[in-house]
Structures are given as C-alpha cells and as structure tokens.
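Omission of a single protein chain aside, the complex is shown with its protein chains in their original locations.
Entry: chain A
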C-alpha cells in the first residue's frame, strides 16, 4: 500500500522535467462571442502531434508537451486566429510565448514575449460569400449597348439642327460627300463594282490631295537635317 504514493511521486517528477502542460484560453470577442459560435475547435501544436479541445469556457490544455519549439494554431472552421510560437526550454517551468507570422523564419525569434497562459481571440470571422450584384441604373446606362442606343437616338434628333447651323461651304461639301457615298452604295447594290471602286478611289484621291502637304514638309525637313549633318561632318 505504501508503494503507491511513491509511485505517484515518481510520476509527477517525470512530468516536471520531461514535459509541460500548455494551457490557454480563447477570449470571447465580438467576432466570436461564445463556444457555440466557435463550434468544435482544437488548439494544436505543430501538425497536430499535440492538441487539446477547446471547452465551453474557451479553455484548452495540451498535456505533456516535451521541450522544443512549436507553433500553436487554433483549428476552427469559421474563425481566423493568430498563431503563436511556443518555446519549451529545458529547466524552465513556464513556456515562452511569442507572436508568430506564418511563413516567416523562426530565427531570430520575435522580441515580444506574450504572457502565459496563452490568451487568443478570434481575429475575424471568415466571410465566404460575395454579395450579388444589385440592379444599378448607372451601370445599366454605362452599358455600351445602352450608350450606342442613346447616342444614336440623340444624333437622330440633333441631325437636322446641326445641318441647319453649318456654314454653306461645309454644307456643300457634306452634300457632295453624301451624294458620292450614295452613288457608291447604289453602285455596290447594283453590282457595278468597277464604278464603286472608282468612286472610292476618287474619294481617296481627294483626301490625299488635301492632306499631301504635311508629309512633303516633313520629308524636306528630314533632308535638311541630313544635309546639316553632312555639313557638320565636313
């Protein structure tokens, strides 16, 4: 009978030196107000080698963790929690807790030391959905189809006034062009491609004549600069 207490003493001795229980708590906040909203969740060290369930008061205990460096994460379905780094050093009775950002090197450790027992709270509740696009008059009007329609209708209504306000010379030109285009259209409709083509060519020629001044100018200036260069070389 007397052997039993000795046995237990021995057991507790092992626990002190070899491994520690890591305790912590989830602090309820606006994002996650209670255990029912949190659902079944676990606190897990590394890849779940050591873990403890989170009870209705938000507390968890991870029993018998041997010395080493661990990342503690909370496995919950709907909530995002920060990870913390837990260092269990030999000859230390309390673990060292530090913040940890996923994907960052463990070395050097963060200089901030958090209090123990660990207190974590939900950063955010995951939002899985995007709101459906609601009916929007502006976006409907910005639709290219709508713009075309409105623009077309506007032009149709405005055309007579525009023509009225044009100066006689421009009006003459416009009429000429219109008659050319109608000639072209009628030629194409009647199947007389040759006539259509010649009318196009003549239209192009006209335009070419009116705009031919600029390229020649630039050409002469280019020649001039080249001449200057030659001069400079000499």
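Operating definition for what follows: contacts are C-beta pairs under 8 Å (C-beta built on N, C-alpha and C of every residue); 3 or more make two chains touch, one makes a residue touch a chain; residues count from 1.
Heads up, the rule we're going with is that contacts and distances are computed from a predicted model.
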Candidate names "MMS19 nucleotide excision repair protein", "ER membrane protein complex subunit 1", "N-acetylglucosamine-6-phosphate deacetylase" or "Trafficking protein particle complex subunit"; UniProt protein name, chain not shown: "ER membrane protein complex subunit 1"
Touch residues of chain A, complete complex, unshown partner: 1, 3-4, 7, 19, 35-36, 39-40, 45-56, 60-61, 63-65, 69, 71, 75-78, 102-107, 126-133, 135, 140, 143, 145-146, 149, 152-153, 156
